[in-house]
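Please read through the structure below; I'll follow up with questions.
Every protein chain but one is kept in place in this view of the complex.
After this line comes subunit A, so read on.
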Amino acid sequence: MAPITPFNASEITEKARRDLLQLLEGIRGKKNLVLQKSLAGPLNLLVKFSTLQEYGVDKPFFLENDNVDSSQRNIVFLVRGEKATTVSAVADQIKRVRRDSQIEHEFSIFWVPRRTTVSDQILEEAGVLGDASVSEWPLFFVPLADDVMSLELGDAVEDLYLRKDPTSVYIAAKALMLQQQKYGLFPRIIGKGDHGKRLADLLIRMRTEVAAGEVPNSAGPSFLGLTPSSMIDSLIIIDRDVDFPTALLTQLTYEGLIDEVFDITANQTEVDSSIVGAAAQPGQTGSASTSMKRKIMIDRKDELYSTLGDVNFAIVGNMLNKAARRLQSSTERNQLAAKTTSELRDFVAKLPGYQAEQASLKLHTALAEEIIKFTHSDIFTRSLEVQQNIMCGSDPTTQHDTITELINRDVPLPTILRLLCLESTTNAGMRPKDLEAFKRAIIQAYGPQHLLTLSSLEKMNLLHPRGGSGLGVTTPAAKPGSVTNYTPLRKSLRLWDDDVNEVAPNDISYAFSGYAPLSVRLIQSIIQKQTLANVVKPPSDPRAAAQANPLAQGLRIFDDATKYVRGATFDMRQSGEEKAVKARSMLNGSHNDASKTIVVFFVGGVTRAEIAALRFVGDKLKQVGGEGRGSRVVVCATNVITGGGLVGSAVEEGRFRM
């Protein structure tokens, strides 16, 4: 029996795929598919459009466009059912089609990921519940790579931090619970942040609920399902609001920058075809777009890209060069002359591979050139300078002139907001006087509608006046644990690395060219204590054994650090009956610690740079045989975000009209 890997990407993909196709199969005949836009990305990742066509899908429509026609008798809606607005949109469209169409339609609704009572209520009130057959497509995790699972909840940030709507936490708990039921409980749940705590509590609660619920089968899995897993080391939960600055910073890894510049959704990005040329293979993305945009898969399966994605952008150019040279030398014609026929055969067999690599090389060279254009712009360097200065701990007020200038130069608002929020979140708020000046400047420069933007940012705790001395009115001083205090953390976790090495990274700080993301540092303080301890406080004697660092004892670094970080800290252990635990380890064979999986969950989104940093940590764990803990790090998140997206969820889109 092959070893079972928990959080197995291909397994999750396959299950989601099968579930959907089964649902589609249940509807006889051709059907039109109405899709929520936010589901298009995940759907594309899971199922090829041609497969959907094999299963009778005739034409896809977007729910948001409200344009589904009556060309097919069967109309299938594939939408998320948590939000009342989307449910109403579905109800309205069913009513519209029913009213306008000549023929009688069969409506089916597949709620993602579950059918809700609210949706039933709304459909019933709209009088369409009786006409539609309702089922659910339990799509939770969408694997973006072998070690990255996202719930693809695009609204998670807005919901959690602006609207304080914990739906995504619940869905996350459900998703994790499904994995637990399959692979066993997380032996330990540890983490930081209020939403993280809620998620952990929910998991504990769900465990008792599942235990109390239906016993689905007397067969083995359900019995063993609720004992701690022998394959998973722990679940580490980090709440985004523990560490907003990391998300606000401009990511400097290649993948991160692609995300910053072109915006990646569900491993897919749209790039102007003038940059990368028109789509080479029409079948590549499924739907050929008529616009001048070309869809590109940002895919780890691409060999070249898998080496490029996580490195600092500074060295991407070099790597591309090298790849080009290697490719050229291996395909050079004059080399062929000297070859025997058998060598020639081998060579020909490899040709398609070379061609694919060539295409990929061409693509990435073009992308890199475009990104270089972006990174060489004055505005980019200016804002990066501000970011770096803030993160390394210099007085933020010295940066205000630059920010003001950027405002006056009419730089896109999100860039400005990122800088301001960065200052506010790293320094526990801004001086009220400065904040007001900036607010006024923003309203004058970008319009009065941004009063709402600023209010939203304050609600999200991204941009707020520093507690203590207000304008005459004394606001209560910030309570400990309500803000993250970076000043002590910079030292105790060594968040700033002056001699960063981007070419041959020796620390996660390479991902941001100096700044070591707090979120990842916290995770390191749990799974990679020894290394971190040595980074923070290099041993006086280099020959001293690595284990000797007293900082690495227990959870000392983690405990010390979390004092200064906002939100609740939690560390729970899930234990089971001893007999069951034994039985499980018997079944799965003895797993030594090194091959266990560590699951990291980001509530409220993870950036690609953080993923890169975590991969770096995971690789390091593997190299030295780990530190006696698991070595496979799986990153899960509610969604993948960028700083632009983070502040973007607060930005008011509307403006006054004539």
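As a convention for this text, a contact is a pair of C-beta atoms (placed from the backbone, for glycine too) under 8 Å apart; a residue touches a chain by one contact, two chains touch by 3 or more; residues count from 1.
Heads up, the rule we're going with is that contacts and distances are computed from a predicted model.
S.K.: Which name from "SCO1/SenC-domain-containing protein", "Geranylgeranyl transferase type-2 subunit beta", "Probable vacuolar protein sorting-associated protein 16 homolog" or "E2 ubiquitin-conjugating enzyme" does UniProt give the chain that's left off?
M.R.: Choosing among "SCO1/SenC-domain-containing protein", "Geranylgeranyl transferase type-2 subunit beta", "Probable vacuolar protein sorting-associated protein 16 homolog" or "E2 ubiquitin-conjugating enzyme", the correct UniProt name is "Probable vacuolar protein sorting-associated protein 16 homolog".
S.K.: For a quick check of understanding: of A:46, A:173, A:511 or A:568, which residue touches the chain that isn't displayed?
M.R.: A:173
S.K.: I'm checking contacts with the chain that's been left out. Which of A:18, A:37, A:205 or A:491 qualifies?
M.R.: A:205
S.K.: Can you work out which residue in A:346, A:378, A:395 or A:559 touches the chain that's missing from view?
M.R.: Touching the chain that is not displayed is residue A:378.
S.K.: Please output the residues of subunit A touching the missing chain, sorted low to high.
M.R.: 28, 82-85, 88, 114, 116-118, 121, 130, 133, 159, 163-167, 169-170, 173, 198, 201-202, 205, 208-209, 211-215, 218, 378, 404-405, 407-410, 432, 436, 439-441, 443-449, 451-452, 455, 458, 465, 470-473, 652, 654-658
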